[in-house]
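Scroll down for the structure; my scribbles are underneath it.
Every protein chain but one is kept in place in this view of the complex.
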Amino acid sequence: MLRFLTQRRGRDRLDMTDWIAFGVLGLGVFLMLGPVLWLVLSSFKTEAALQEYPPRLLPLAPQFVEVEGFETALQRFRVISGEHEGRELAQIRRVGLNAQMIDPANPEERLNVHINDREAVRAVQVETENYTGLFTRFNFLLYFWNSTFITVVATVLTVLFNSMAAFALAKYRFTGRTSVFLLIIATLMIPPTVTLVPLFLVVSQMGLINSPWAVIWPAIATPTGVFLLRQYMLTIPDDLLDAARMDNASEWRVYWKIVLPLSAPALAVLIIFSVMWRWNEFLWPLIVLNRSEVFTLQLALNSFQGELQTAWSSLLAMTVLTLLPITLVFAFLQKFITQGIAQSGVK
Amino acid sequence: MRKTIAVSALALMTAGASQAQELRFMCYQDGNECDAWAAAFQTFEAENDGITVVVDVVPYQAIIESLPIQLEVGEGPDLARVTDYGGLARFMLDVRPHVSDPDMIEARYGPSLAWARVGDNAPDGIYNIVDQLTATGGFANATLFEQAGVDMPAPGSSWAEWADASRAVRDATGIDFAMAIDRTGHRFAAPAMSFGAALFNEDGEALVIDDGFRNFSEQFVAWHEDGTMARDVWAGAGGGTYQDAAGEFINANLAMYYSGSWQIGRFGRDIGDAFDWVATGSVCGPEACTGMPGGAGIVGLNHTEHPEAVGKLMEFVARDDVQAQVLAQTRNLPANAELQANGIDYQDVTPEVAAALTAFAASVPNFSETAYALQGYQFNRAVYTNIPARLTQAIVGELTLSEALDRLEQDVADAIAEAR
Partner (left out) sequence: MAALVRALYEGAFNLFEKPMQMLQYSLGAHRMAWVFLLPNLLIFGLFTYLPIMLNVWYASTSGDRILLGDRDWVGTANFATLLDCGSYLDPNTCRRDLFWRAVHNTGWFVVLQVGFMILLSLIAALILNRNIPLKGFFRAVFFYPVLLSPVVVALIWKWILQRNGVLNAGMDWAGMDTVNWLLDPSWAFFWIVFVSIWANMGFYVLILLAGLQAIPGDVYEAAEMDGTPAWRQLFRITLPLLTPTLLVVMVLSLIRAVQAFDEIYVLTGGGPGSATTLLIQYIYDVGFATRPRQFGLAAAASLLMAGVLLVLTLLQLAATRKRAEEG
């Protein structure tokens, strides 16, 4: 019964457990991806269509038609009841409850239709301006570069420092080891929202305000990263390390050439997390970066939120754009998560 | 924004060479306010050789949360576009010594200048130029009223009349909601004052829960119980969270909506020709017919290294022609008395939008003194956020109304005590 959870390698033909697994995955795709796909579709809607409900799946827009004798295009309607039922007309104007309409094929005749008797003709129409507008509105490439710089530098340092600390905590026995480990875990307990203000005092004393390093330095010693890597490294057999030490390998070599490669799955996970955290970070950059030269994409994205109104169409388009790079990073790195000890033949 | 970036890059390059002064302006926008100012500042830069202005467009959250923290440790921009005048008062720069004609500014912006003259600020100081005056007031869906065959209450009608009429419209047309009020104490305060709430005690401290306040609160909770008010707006959230009902109104699912002038542009764009809508002006209670003023303004900040340049810029911002030009693009109401009298030639607006702008502008001079006092009150944000938090608890039944009002009074007092 629980076989679909434990079965690890598929055989040549699909059996019952595969079908259950696919069933669960199908449900997962529907629940997890459905809303995201809808987000992507919505980013092509106009601001007015986003406000509309019941919300529609596809970006539909009203259709217009050029009619002889009118300067601007007229909106098309389908008459759904009453005297002109079934006809497709263009609306000249609406006065109160009545719409003055015209048949584009026969522009001489004016018709009066009650507004509840007509229904707008709509067709799928992609609002690409949500996207193109972003590039003319602000310096997208500059913000992209700022975000990339912060993300890459912070991730490299995070992985390096965290894995070094994790190595020390997992593979050495020394007095104070447990205390240091607990001290690192304990920092998870204080919510980041609360330390924001005191941290700002520290960072401003160091003169880092409006520098990308104000975002990078506080971010790189993540307790989550140390914890995650330390727990993973615990599963690496000590014999391997001792064998290398017998061959006169330095501690640095043991760390870099043996422990790091064997920790590839956990490192891949931490890289994904770190990239995601830094790329999406908002609250902290909002406080330490206030000049547009150093803005990140998230700051630009959220500048569509005013006091009383939010420009959702631009915000959604920007969200989709900022998602693309991390999607690629994930697609590239997820392979390494399953290339661990199990595959490398080490026991 | 591209131009601003280019200007800033240029400024960075030339900064070493000459004694160029660069002013940083932190700006948030609901629509296109920052873009309009960035364009206007090019004129300023042309007129004032050696001063450049860089507009940094930020989320509103940066203005309300980050800016005060930055200012307290001596960081932050030279100017900012803000709404919390009381909270930022001690960081504001008095530009009176740096402007050529302070009396002209005083004559035009008198009432809103008072909003920043709180705490230790000079009683005649010039701290803020409001570039987006807002007024609270109602909107009605005229087409729904017509469909229902219900006469729309005339200007100057009471809350009770509007409630009856919009309920009739809801029942006749099958829409979901009769009335809605934005979820914030700022909107709630207007009908409360119309019901006779004094809000302040003799020492000028808020918040006093008197009979007027109690009466409207009772009415408000009752309207939620009988379904007159859209429950989704107030009961759908908690704490001091802001929540509007513009979506319901735009979708013709709401007969009467009490919000404010800033919605006009959005309604013009998103409703289009779908139905007719009108601004109702102030709605009356038993005691008064007042709305609430409000609005964003530009302030200079006192840690700036270039106070004179900031003064010049503030004077530029206050100028009639500049305000007229910017407000025509942003479609906001003027705080400038001269422009209020002469009107603004708004760019490509429909007759409906123009009529609404006029109706709201006309209601502003009739707002009560208490309304202006609350808007100019140093701790008004404590009032604005705590009212929805506590009244919602009464609406959903977590507390009785009298418990909720006691807690409300205590909450505001606690918050103010923290700052004293």
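Going by the order they are written in, the chains are A and B; count residues from 1 in each one.
Criterion: contacts are C-beta pairs under 8 Å (C-beta built on N, C-alpha and C of every residue); 3 or more make two chains touch, one makes a residue touch a chain.
Since the model is a prediction, treat every value here as computed from it, not as a measurement.
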{"item": "Touching the absent chain when the full complex is considered, from A:Ala266, A:Leu308 or A:Leu321", "value": "A:Ala266"}
{"item": "Contact with the hidden chain (one of A:Leu134, A:Ala165 or A:Leu321)", "value": "A:Ala165"}
{"item": "Hidden partner interface residues of chain A, rising order", "value": "1-10, 18, 21-22, 24-25, 28-29, 31-33, 35-36, 38-39, 42, 53-55, 160-162, 164-165, 167-169, 172, 174, 177, 180, 182, 184-191, 193-195, 197-199, 201-203, 217-218, 220-221, 224, 226-228, 231-232, 234-236, 245, 250-253, 255-257, 265-266, 268-269, 272-273, 276, 280, 282, 298, 301-302, 305, 312, 315-316, 319, 323, 326-327, 330-331, 334-335, 337-343, 347"}
{"item": "Where the unshown chain meets chain B, residue by residue", "value": "65, 69, 72-73, 84, 86-87, 176, 231-232, 235-241, 243, 379, 381-382, 385-386, 389, 392-393, 395-399, 403, 407, 414-416, 418-419"}
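Assume only the chains that are shown with their structure count from here on.
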{"item": "Complex interface listing, chain A residues touching chain B", "value": "47-48, 51-53, 75, 91, 93-94, 96-97, 115-116, 136-139, 142, 197, 200-201, 204, 209, 286-287, 290-293, 295, 299, 302-309"}
{"item": "Sites on chain B touched by chain A in the complex", "value": "1-2, 4-5, 8, 12, 24, 26, 28-31, 54-62, 64-67, 69-70, 73-77, 83, 142-143, 146-147, 242, 244, 246-247, 250-251, 260, 262-263, 266, 269-270, 272-273, 276, 296"}
